[in-house]
Each structure stands twice: as structure tokens, then as C-alpha cells.
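Apart from one protein chain that is not included, each protein chain of the complex appears where it belongs.
Every chain is named by a letter (A, B and C) in the order it is written, and numbering of its residues begins at 1.
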Amino acid sequence: MSLSAGIVGASGYMGAELLRLLAGHPEIDVVYASGESNAGARIADLYPSLTSAYGDRTLAAFDAEAVAGLDVVFCALPHGESQKQMAAITAAARHVVDVGADFRLPADVYEQWYGEAHQAPELLDEFSYGMVELYRADITGRPHVANPGCYPTASSIALAPFMSAGWIEPTGIVVNAMSGVSGRGRGLSTISLYSEANENAMAYGLMTHRHTAEIEQALTHVAPPAGAPVQVLFTPHLVPMNRGIVATCTARPAVSGLTTARLLDRLREAWAGEPFVIVGENPPQAKAALASNAVHVTARYDARTGTVLALAAEDNLVKGGSGQAVQNANLLLGLPETCGLSAIGIMP
Amino acid sequence: MSLSAGIVGASGYMGAELLRLLAGHPEIDVVYASGESNAGARIADLYPSLTSAYGDRTLAAFDAEAVAGLDVVFCALPHGESQKQMAAITAAARHVVDVGADFRLPADVYEQWYGEAHQAPELLDEFSYGMVELYRADITGRPHVANPGCYPTASSIALAPFMSAGWIEPTGIVVNAMSGVSGRGRGLSTISLYSEANENAMAYGLMTHRHTAEIEQALTHVAPPAGAPVQVLFTPHLVPMNRGIVATCTARPAVSGLTTARLLDRLREAWAGEPFVIVGENPPQAKAALASNAVHVTARYDARTGTVLALAAEDNLVKGGSGQAVQNANLLLGLPETCGLSAIGIMP
Amino acid sequence: MSLSAGIVGASGYMGAELLRLLAGHPEIDVVYASGESNAGARIADLYPSLTSAYGDRTLAAFDAEAVAGLDVVFCALPHGESQKQMAAITAAARHVVDVGADFRLPADVYEQWYGEAHQAPELLDEFSYGMVELYRADITGRPHVANPGCYPTASSIALAPFMSAGWIEPTGIVVNAMSGVSGRGRGLSTISLYSEANENAMAYGLMTHRHTAEIEQALTHVAPPAGAPVQVLFTPHLVPMNRGIVATCTARPAVSGLTTARLLDRLREAWAGEPFVIVGENPPQAKAALASNAVHVTARYDARTGTVLALAAEDNLVKGGSGQAVQNANLLLGLPETCGLSAIGIMP
Partner (left out) sequence: MSLSAGIVGASGYMGAELLRLLAGHPEIDVVYASGESNAGARIADLYPSLTSAYGDRTLAAFDAEAVAGLDVVFCALPHGESQKQMAAITAAARHVVDVGADFRLPADVYEQWYGEAHQAPELLDEFSYGMVELYRADITGRPHVANPGCYPTASSIALAPFMSAGWIEPTGIVVNAMSGVSGRGRGLSTISLYSEANENAMAYGLMTHRHTAEIEQALTHVAPPAGAPVQVLFTPHLVPMNRGIVATCTARPAVSGLTTARLLDRLREAWAGEPFVIVGENPPQAKAALASNAVHVTARYDARTGTVLALAAEDNLVKGGSGQAVQNANLLLGLPETCGLSAIGIMP
């Protein structure tokens, strides 16, 4: 028995990573893959790494009828595009996992951070927010999933156990995160050039990065009911590596008596049984998660300054993207959640 | 049914890659792993990427009795060490795949290139030279395998089809290859430091790199019987990437009438059916093979200068090391040769 | 007219950068260079980049008598070593610029962060803390200089103007910084290996990095007199580049009415006339300062969360090390402060 999948927008890095992961998935077959600007191109020419899996297969131009009846469609379109195509796709396919940003936030929050009205608000209710470890029940209760952003996944996995326990204040949270350049996608821009990004590091999107809204949403979701809305100052940084995110989060304690040992115990308790969350004592390294679906987390309590410090590392294209998308698809399709996914990274 | 494996020298990069590949191998279980200088250390502390697979397992100190009865032992010891331990290991285990350099060459050639007499020449006959695509019959005919070097694998796969066809001269062959820094292993040396290797590129081992002997051996192995011994000038280069080898080989034509089309046809014919050799028309990229067991090859005939140009790319730790070692183990154990291995690379 | 300089500990990266900068300095000649573990080695063999400047010169073994009468001695010894040699050096040479960490902090603070009693507390008073832009008057008033750490320089230049204006609270300050791997020096360690640091990013030294004390010292130095001692949670990160530091600092406002425009004006006013501080509106890039003595800074006021955000970028080996050391030497020797230094970086 094999389930059928389509990938809409397969030519970008998220799409290519879906092609890679699904090529090794024992229960899901990719029967359709489109890539608007690369329609007609051989997958193997776009990504020679995929030659052995896809041979002479080419990308199609997008056609909603072609996804009719598919068990799951992964949508990896640029921001704004999903909204336009989604009504046709959800009408045609059994399940959709949208890897883009269009269905992650309520319409009003979307408008606030994206600066434009949502074009398909009537569909939002069909989409759960697919941060699996925090929204699992909701995910299986809706037909479609909005796969979370890369930064929100790492940050929320690091901080949620302390927020849900009521141990940290909902305001004053600072998240600094470093991302590899693949997070910018395969689109052409000066800042993405090798000669610009290499031997360089820089903050970007100061105060306005749209993932801020997702981090606040996820932490508010787990926060004690009576609390104020969670507020986060999020500063992303571009660092010279292909893949990987490391999030370094600080928060003010809401209770007394915190220690590093208690924080680590809380992480272990919160994430016990989670196949893709690895709690450790050392600062998590991006490389530990390379090409895997794992998130590595740790925490410290700095008694000197009275600060909770929580850190997480992941691969932005896997747990921060296409891997979590497959994890969500597994949930939607009733497969074991780990099917086709690994928590083993590539070192060195 | 599960076969038992041991890894002797599991703390280096080749050992760690064996741990990674075998963690995903459906038929082989790692029941023993030693690492002399790291005996007692948790695998997960040495390689946090392996945490989910090995949990709290630690490396043992080496003990030949511990490998008694194992179906296969992978030996990933530094050059010179295998010779000392091998009699005990081959006496104890069913099969050995030696990832190091000690059993790849006849004793006289070994002495010529390594500058010292071989310490266990009586064992050499039990070892085939495990360059699978060129020595498959020999491999299944002996109990143990000497896994080839990283550079020889790429170079030989690129050139062998032309040598075996009698299309290139056995002398005047020039192989220039670029390798990622992981080829130097996890040992400490100034040249392996990030700040030295990064933003740098350099040739090394001029005229004396020991892999020269392996390339000559493999090409002589396939050369027409009446020919002169193959002679290669091999110049390796260190380039700033973790993994990957690209070999650029030139040879003089021994026949007239060569064209690029004929060379490509010859590659396709020679490697038809090989699951891990991918013949393409574009110059092979290191990244296409990243973390996979594939070798990508192409060729050109430069009519202007009268030169055959053959190129290959692989991951030095996989097809150029631990991946080919698993491929050899599969052969020895009667498993499908591709078991636990993939030809899909990680891009980007 | 030419002034004479010695470099004690010239074989490490800080020493080599001093050799590079002083080779282009119009008023200072390097007449002595020692390197304990590399005594006798040609400078050009250790750093082929310096061949044209130093030809066949070799490093000496350290000998305090050899620096007698020199106008300035740069000490680039590992932490702990300076303390042992300094009495002899200060007795012999006119001025000392200690690039290491031994004379930057009062004895009690030193003991608190370094976990051992200071071995030469009687010398501390002869050393100013050489963060030029904040301590210029003090520097010219003492014979010797303790050159600041790399992280403290970037962080303090970013935050000091707001602290000195009384605009930010002395507690709750969070400094996250990313550094290139050269900050770890040329010493051998697994974490400094190319294959470990490349395609990786990680926090380290959580809560205990010794530069914390320097940042707090520098900000307390400029803080309004009645304020509480400044307290900083500093988290350094290792990112895959050779050189460069980017510091991302957050602080709580101590006054109302802050805006990004006011913060930028304050930076411009505070650093007007400083040849090596460049105030800009964009997030500063590490690469902009590469191989130069510049610090690039900017700031934002995030009205949504009520946070002051200040960022700085520098080359850790120049403004964060040997460049600032030359700047200090210029001050001590009565030369123009910019002599032999440039604020122009290397891009790409």
C-alpha cells in the first residue's frame, strides 16, 4: 500500500528537500511535482543529488486538476502564492501541508505582520498550526496543516516548557537566532551570493521579522490561561553555513527557586517520548541536527543576573521545514509520526 | 535476522560515519565499538548527531576477544595500527573490512610508498582490494576486504572504462583532485584548523601521496594485458569544505577517433547497472554526492590538444570510505549490495 | 625617525596580526619577535603571507633582556603567562601593550572570573584599560596598556553611548555575540578543527565567559555615577568564519521617549570624530570591518516590546585585538592615533 503525494513548488530548497525525504519514505510516493519557473526541467538537472531517485522525471507546470485525489499535497510556494492557489488545491486533494507562511496566523495577525490583507481567510480554519510537539491534537483534528517557520520551531521548542509551567514572564523575552543561508531560498539576491555571505555574519530584519508573530503565537498557546499575551523581541542573524538554526533565548523568571538542574529536568519531562526533541546538557550545535529532523535543546539559569537561558538547534530545511512537513503528513495520514524521518545528523 | 558488527576505531570520522550508516542499516547491528583514546566516552558526547541512535552507549577499549564471532568487523584504525591488530581480529571475526590503508597493496608496493616493511604480509592474501565496481568477483572470493582510499575510488571510476577499453595510454596520466578537510581525520594538526583551511586552497603531498599507488594498481588491474604498467602523477588539493572529492583526470589517447560522445557512451556502458555510479553530461559537483554513496562521473575529449578528460565526484567519507565499506560488507555477508546505502545526496 | 617595537608571543594569531600591521606602520619597526614554542622558526614558514615583509627572520626564544630599551613591547602571551613575565618586561621596556587578558581587571574581579589569584597585582596600577574610545585620557596617563578583549570592544562601543546618557538600565542587559574561529587562536583543539566548526554554529561559555567582566567594567565606567553596577548576561557564539565579531545587545530603557532616530543621533554624537567608529543605519556586517580597525555600529528602539537594540561589528583580530593594540601604542608613543591603521575593510 502506498499513499500518493504531490509537491507544488518543487524547485526551491524546501521542495527539493521534500523530494529528497519522500524518496526515502516507505509509504508515500511522489506522483506529481510542479515548479512554475522550472516547468519542463529535469529534477536531476536542478538537483543532481536527486538523480538516482528521479532519473529523467521533469517538473510539471502547476495544474490543480493534477493533484485531484492525491492523499497529500505539499505546497512550497513563495509567500502570497499559496493564498491564491489554495482553494483549488484543498478542493482537489485529501490533505494539504502548506510549507509556506500563508496559513499560519489568524487573518488579523497576518495583516499586521505581512502588511496586507489575507486573500483567503475563509480557509484558515481548515489549517492547524503544525508545530507538532505543541499542537499535535489540533493537527489531527483538521484536514490541512500550515507548517511552521524555521525560527519559530527552534525557539518555541526551547521556551515552551518554561512558559507552559508558568516559570517565565510573558514579556521581556529576547530571541536571537542564527540561520544558514539556505533559509533565504534559491531565489537570486545579492545578499545570498557566496561572496557576500561567506566570511560574514549580520543581523537582519530588525524588529520586523514575521516569524516573531509565530513565536508569540506558539508561546501564548502554551502559556497559563490568565497570563498576558507573550511578547518577543526576535533578531535573526545570517551566518555562513548552508543549513542550520541556533536560537538563543532569554526570559525573566516568573517564579523563584529556579536552577539549571530544574530547567533541564523540566525540558526532559516536557519532551519525554518525543522522537525528534533531544535534550542535552551541552550547548546545542547546528551540525548535530544537519539533514535530520531533530531539535537539540538545553537550558541554564543564570542566578547572577536572574535570567532563564534556553537554546535550540535544528536543520532549518528539515525540522524547520520539509521534515516537519513530512511529520505532519504522517499525522494526517495515520502513519507512524517518524515514518521516513531520522533524528540522526551528518557529522562532520 | 540480524547480523552483528563491530567497529574498531569508532571515534574518528570514518568510524563515526560507520556508526551513522549502520544505525540505518536494516540487517546489521553494531554490537561493539571501540575507540582507544576515547574509551569510556559516550558516543553522543563525541558526536551529538548520533544521540538518537546510540543514547548512552560508550566506546570500549579495544579487545580482540570482544569481536569473537561477530559477522563483520570494520577496522578504522590509523595507518600502521591495523597491521598490528589484524591477526587477532581476523582470527576472531567472520569477516573484516579494513577501512585503513594497511592491506590495500602488495607488500613490496606498500614498502615503496609507505617507507617501511609491512608487518603482516602473510595476511595480505586474505584481503581483496575492495573497489567494488572493479573487483567485485575478487571481493566475494576472499574472507576480508581492504577498503580503498578516497582519492583512488573517484579517480579509478572516472578512468577505468577508458583504460579497460585500451583507449588511453598507460603513461602520462595526470590526476588532480580536491578534497574536503574531513579527509584529514579528527586528529589535531595546524593545517586542519578552521582558521587555516578556511578561505584557503592548496596542493599537498606533491609527487608522494600514497594513494598514487592505489590508482595505478586499480588502473593496471583493468588495463589490457599486454600494456605497460600504468603510471600516474597524482596531486591532491585541500579545499575548504567538510566532505567531498572531485578528481580531474587527463590522459593521452591510445586510439584515434575519440570524441566526447564516444567517451560518454563508454562510461554509460561500463557503469550500466551500477547502483552507485551516476554518469552525467555536466561536470560533477561534490555536493551532488554529499552524504551519499554515489560517484558522479563525466568525460570529454579535447580534440584541440588531443586529451581525454575524465572527472568524478564523491563524498570522501561515504563512497570514498565508510559507505563503500558497508557496500563491501554487504557483499561479504550475502546481502543486497545497496542495503543501508543511498545514492541520494544532500543539497543544498 | 623610527621607534622600536618587540613582540613577545609572535607565533599566535594576535602576534601574527601585529607583525602584519607593524610591517606597514611608518613609524614603528619590529626589532624583536619571540615565540616560545616556535623559537627558531622562520616567520615566513609560520605565516607565508608575511614572507615579503620578514624574509628569513626567525622567532627568538623569549628573553627579557632583549626587550631592554625598546619603545614598546607587545605581549601576546596566553592567559596566565603575561603575569609571570610582566615584571621583567615592564622593567626593561619603555611601554608595554599587553594583548592578553592578565591586566584588564582589578585583582578581585580577576580572581572572581578567572578562578585564581592574580600573580602580579602590584603591576595592575601601571596598566590602563585600553578601550581607546572610552578610556583615552586614562591611557595616556599610564605607562602601559591592557588591551581589551574582542567581545568587550564591540559590545561596549555599541552600548556605551546609551549607558553614559542614562538612557538604559544597568541591569537586564543581554549581549549575544558571534565570533569567527580565529578568536580561539592557533592552538590545537577539536572544536577549532575545520570539519567541526564548518557548517556549524553554537553558543559556548554559557554564563561564565570572562569577557563578561570587561563589558560590565566598561559600561560601569561610563554609567552615571549614582547608578547600580552594570550587569550583563553575555553569550558568545562560534560561527564559521575566520575573522569577525557581531554583537547584538538589548537593554531596557531607563527613560521614556526613546526612538530609533534618537538612538542613532546619540551614536553619531558620541562617536563624532572617532576615526575607527562608523555609525550606520543598516545592521553592521562582520565583513565590512574585515582586516580593518573599524567598528561599525547601529541601534534601534523597539517600541512594541520597549527595548533598546544596539549592534556592532568588528574584526576580532584588529579592532578586537592587534589593531587596537597598535592604536594604543600610537597613543603611548605620541604618534597620530591612526598611524599604520586603516578603517577600510576587505570586501568581498
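The rule is simple: contacts are C-beta pairs under 8 Å (C-beta built on N, C-alpha and C of every residue); 3 or more make two chains touch, one makes a residue touch a chain.
Bear in mind that the values here come from a model prediction, so they are computed numbers and not experimental data.
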item	value
Candidates B:R42, B:R142, B:H221 or B:H237 - the one touching the absent chain	B:H237
Which residue of B:I43, B:L59 or B:M178 touches the chain not shown here	B:M178
Contact with the hidden chain (one of A:N242, A:T307 or A:Q327)	A:N242
Absent-chain contact - pick from B:A91, B:L188 or B:A203	B:A203
Touch residues of chain B, complete complex, unshown partner	171-172, 174, 176, 178, 180, 195-196, 198-204, 206-207, 231-233, 235, 237, 239-244, 246, 248, 250, 252, 283-287, 290, 300, 302, 304-305, 307, 309, 311, 313, 348
Footprint left on chain A by the chain that the document does not show	13, 180-182, 184, 186, 188-190, 192-199, 240-242
Residue numbers in chain C that touch the chain omitted from display	13, 16, 20, 23-24, 44-45, 47-53, 182, 186, 199, 242-243, 275, 278, 280, 282, 284-285, 287-292, 294, 296, 317, 342-348
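Just so we're on the same page, only the chains that are shown with their structure count from here on.
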item	value
Middle chain, criterion being Cα centroid separation	A
Centroid spacing, where centroids are CA-atom means, of chain A and chain B in whole angstrom	36
Whole-Å gap between the CA centroids of chain B and chain C	45
Distance from the mean Cα position of chain C to that of chain A, given in whole angstrom	38
Where chain A touches two or more other chains at once, by residue number	199, 242-243, 284-285, 287, 290, 348
